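In what follows, a single structure is set out as structure tokens and then discussed.
All protein chains of the complex are present and in place, except for one that has been dropped.
On to subunit A.
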Amino acid sequence: MDTSAPLLDVSSVAKSFTMHLRGGLRLPVVANVAFTVHPGECVVLGGPSGVGKSSILRMVYGNYAVDAGQILVRDQTTQEMADLATGDPRLVLDLRQNSIGYVSQFLRAVPRVSALDVVAEPLVTRGVERNVATSRAGEMLERLNLPSALFTLPPATFSGGEKQRVNIARGFITDHPILLLDEPTASLDAANRDVVVAMIKEKLGVGTAILGIFHDIPVREAVATRIIDVSAFSAREAA
């Protein structure tokens, strides 16, 4: 593979919300969003709150629909660029399985499922044997200093920082070539923040393309290879 070729190529993307419960009020978010992310790059989406950073991340993961534009993702299986913006649900699911990972800001805890199983699940669904996946999950959680007494408990009752570490472990356990990070260090103490920074650098070292939002300035300075000011894409003024 040509290592200079982008893994993610976003062009002319626009997004607005139409609030039908508010009389069809249309809220433009972003327009003409365009950027690329190459292997080993950590591109940080910058700009003030509400400018559309999370919306861009969610569109790139297929969680938000786009009004216009292309989101080309290099398919890990075929090495072709696939358009996630216009792709059907099966294409999006397939890209999520093999090509593009996402660490959300908050863990969506499933009742009764232990922290260990939450973390191991992405490996299990990719065909890794459950005991292998579970032991990898344990290593990840240990590295993130989660008390081992919590491993077998469902994260629903964990603190914000503990949940976030479970979420990070789950997002980092796979080797997706593209990783989307939405404020992964927001509720972490300094020691754990440093662990996450080290984990991000390891990912970059093996050529993972990272697109992220980091409000935490020391973290951003430690990991960013490039910062994109999302204000440039803001469509709010046009409303």
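Going forward, a contact is a pair of C-beta atoms (placed from the backbone, for glycine too) under 8 Å apart; a residue touches a chain by one contact, two chains touch by 3 or more; residues count from 1.
Rule of thumb we're sticking to: contacts and distances are computed from a predicted model.
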Missing chain, UniProt name, options "Roadblock/LAMTOR2 domain-containing protein", "Peptide ABC transporter ATP-binding protein", "Phosphonate C-P lyase system protein PhnK" or "Ubiquinone biosynthesis accessory factor UbiJ": which is it? "Phosphonate C-P lyase system protein PhnK"
For a quick check of understanding: of A:Val10, A:Val37, A:Leu72 or A:Val92, which residue touches the chain that isn't displayed? A:Val92
Looking at the full complex, which residue from A:Val110, A:Val132, A:Val206 or A:Ala232 touches the chain that isn't shown here? A:Val110
Could you please point out the subunit A residues that touch the chain left off the display? 17-21, 58, 62-65, 89-90, 92-94, 110-113, 124-125
